[in-house]
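All protein chains of the complex are present and in place, except for one that has been dropped.
On to chain A.
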Amino acid sequence: MGLFILRRFGVMLLTALCLTFVVFFLTNLYPNLEKLAKTQGNQRMSDEQVEAWLGNRGYLQPTLIKYGQWLGVAPGFTKTLDDGTFVGTCIRPGLTEETTPRFCGILQGEWGYSTVFKDEVGTIVGKRLGNTGYLMLWVLILMVPSALIVGVLAGMREGSALDRSLSTLSIITTATPEYVSGVIFIAIFTSSTVGLKWFKGTATQAMDNPTFENFFLPVLTIALYGMGYIARMTRASMTEVMTAQYIRTARLKGVSFPNIVVKHALRNALIAPFTVIMLQFPWLLNGVVIVETLFNYKGFGWALVQAAGNNDIQLLLAISVVSVFVVLVTQLISDIGYVYLNPRIRIS
């Protein structure tokens, strides 16, 4: 088991390295850098000025060296300009030329500086992740139990009326992407045309003061799309368990139906959905980006959109590290959890 986890960590590290390099490569293509220079400096810069701007900030070094600098395995970029000022990627206010550290990458705990928000990337990501974490918490609280209940109810009597109506319901929710359900919810519950006005159409205030009124719609929108899928998986697993031999034995022994479902079937039926829920996290991340844009909730997904739209290289890299980390850790948890929940599987 220890070796298995160790190997998975190795693969995780390799994946994260490859992915960040891809992001690094794409954001450092020259047209992207040019756009960065023009948005940060001046829209009407000439080609030479763009080149000088980029050169003075170390953007024109070879990609591999820049990547090493970002990681913290290559010495940071430094240059003395013609007018004698000393510039470099590692320079912080209050440090002189001599005391500036040679390395400043993520290995040294420095995530860089965001060019859009004019702030340390570490603090931005931390703050935005907090907002999104709160959103995700409520999404999971709403989504997981309701999906499991729907799946178990549908799967306990295959082909029954309840099964068919709940299955249709879960098909409908999986066919409704967040930007469609969100728009429909906003239209029905918040607009002045329909006149219900039960909820607020934006979640901007929810960042400081989340209430049911301004926070429920974003949560519902994300939860609904993921719910159908988990419910269908739970249903499939439940129907499979209900046809097992030991369930038949229990029925023949005269155990009542609710007892069979709760005491005999449920535990075995919940093994497969556990993996599905864990693997659902990467999808939730997508939903978060859409919903945060739609409801103007300034979380992680909103930061991603801002960073990507403005080619904020270091913020984008930090965001991709975090999201890749989330994806890989949930995969690891799902694998380990599967082994613990299912005693029939042992990893040698």
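FYI, a contact is a pair of C-beta atoms (placed from the backbone, for glycine too) under 8 Å apart; a residue touches a chain by one contact, two chains touch by 3 or more; residues count from 1.
Quick note on the criterion: contacts and distances are computed from a predicted model.
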If you look up the hidden chain in UniProt, what protein name do you find among "3-hydroxyacyl-CoA dehydrogenase", "2-oxoacid:acceptor oxidoreductase subunit alpha", "Glutathione transport system permease protein GsiD" or "Penicillin acylase family protein"?
"Glutathione transport system permease protein GsiD"
Pick from A:65, A:149 or A:180: which residue touches the chain that isn't shown?
A:180
Sole contact to the chain not displayed, among A:63, A:123, A:165 or A:256
A:165
Hey, which of A:105, A:151, A:201 or A:218 is the one touching the hidden chain?
A:201
Tell me, which residues in chain A touch the chain that this view leaves out?
11, 14-15, 18-19, 23, 26-27, 29-32, 34-35, 157, 160-162, 165, 171-172, 174-177, 179-180, 183-184, 186-187, 190-194, 201, 282, 285-286, 289-290, 293-294, 301, 304-305, 308-309, 311, 316, 319-320, 323-324, 327-328
